[in-house]
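All protein chains but one are shown in place.
What follows is subunit A.
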Amino acid sequence: MFDYETMRVIWWVITGAVATGFVLTVGFDFGIGALLPFIGRNDVERRVVINTIGPTWDGNQVWLILLGGAIFAVWPAVYATLFSGLYIAMLLVLYTLFFRPVGFDYRSKLESPQWRNAWDWGLFIGGAVPPVLMGVLVGNLLVGLPFHLDGSLRTFYDGSFWGLLTPFPLLCGVIGLLACVFHGAVYLGCRTERPIEQRARRVAAIGGVVLVLLMVLAAAWVILGIPRPEILTMAGPNAPSNPMAKTVDFSGSWLGNFLAHPRLFVAPALAVLGVSAAAALAGSGRSAAAFAASAVGMGGLLWTVGFGLFPFMLISTTDPRSSLTIWDASASHLNLQWSLAITLMFLPIVLLYTRWAYRVIWGKVTAADIAKGDHTLY
C-alpha cells in the first residue's frame, strides 16, 4: 500500500471528509434546534419543525461520534490533547448534547404544555450551545492553544476555560451558530409549508448575508492579526510520530498554502459563493437548490480552515515545538492502513443506506401529518 507520508495525507483528507459530513448534517439539526422556539409559534408548528429531522437526527449525530472516533483512532495525540486540555468546554458540549436524544423522544410523550415547552427550550440549548462552543474551538485552533508535552509525551494544558473566550474565537462562535442556523433554515425551507417555510426563508435570506460578511471579516482577521506557525526542522514525513522531534516558530503565513497551490482558493470561493447563492435561492423560494448551495458553502468554509492550517492540527502557543502536525501526531502506519481498509469497506455502505433512509422519509411535514400521527410522531 501507500507509504507513511501518503497515508498521513489521505487520513487528513478523510478526517476532513468526516468533519464535512458532520457539518452538513448535524449542522442543520443544530440550527433547527436553535430556531425551534422562535420559528414554531404553537405546539403543532413546533412539532412540524421537530419532525422534519425527527427520523434522521440520530443517524446524523453519528457523524459527530465518528469524527471523535476517527481523531482518537488516527490522531491519538490530538484526541488526548484536545479533549483533556479543553476539559470544561468539552463537558459543556457534552452536557448540552444530552438534551437532544431525550428531548426529541420524550417531548411529545406527554400532553402537558409546560412539559413540551420545557423540552423545546432543552432542544434549543442542545441546538444552540454546541455550535457556539465548537466555533470557539475552531477559533482557538487558529489562534493556538496553551499546552505542552513532557518527555513521556504526556500532555499538559497551561490555560483555563475562560482563556478560550478571547475576541477572535468568540467571533468564530458567532459564525458557528449563524452557519448552523442558516443551514437549518434552508433545510426547513425544503421540508415545511407556509407559514414556517416563509419564516425559514426569511431567516436564510438575512442570515446568509450576515454570514458572508462575518466570514470575510474573520478571514481578514486571521490573515492580518494572527501569527501562523511554521515548521523549521522535523524528522520527516515518514518518521515515527514524535512531536518533540521538530522546531517551530511563528514566521508562517496563513496564505502560504493557498499561494503555493492556487487551486486551494476554490474552498474560500465556494464558501462565499455557496452561502450567497443559497441565501438568494432560499429568498426566491427555490429550496432544493438553496440546500445544495448551502451545503457547498458549509463545506467550503470548513476546508478553507483546513487548508490554512495544514499540516498543523493543534498549535501550541506556550511551547510551539509541542504543536501537533499530521507528520508527528498520527497513529502507526499499520493502523492507518487498517483504518483505511475498514473505511473504504463501510463508508460507501453507510452513504447508501443513509440516502435510502432520506428518500423514504423525504417530503413536506405538514400540520395534517401531525394531527394524523398524534401518537406516533415526535
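In the analysis below, a contact is a pair of C-beta atoms (placed from the backbone, for glycine too) under 8 Å apart; a residue touches a chain by one contact, two chains touch by 3 or more; residues count from 1.
Everything below uses one rule, namely that contacts and distances are computed from a predicted model.
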Among "Cytochrome bd-I ubiquinol oxidase subunit I", "Ribose transport system permease protein", "2-oxoacid:ferredoxin oxidoreductase subunit gamma" or "Hydrogenase 4 subunit B", UniProt-listed name of the chain not shown: "Cytochrome bd-I ubiquinol oxidase subunit I"
Given A:Met7, A:Leu24, A:Val48 or A:Leu66, the one touching the chain that is not displayed: A:Leu66
Chain not shown, touching residues in subunit A: 54-59, 61-62, 65-66, 68-70, 72-74, 76-77, 79-84, 87-88, 90-91, 93-95, 97-98, 100-102, 104-106, 109-110, 151-157, 240-242, 331-332, 334-335, 338-339, 342-343, 346-347, 350, 353-354, 357, 360-361, 374-377
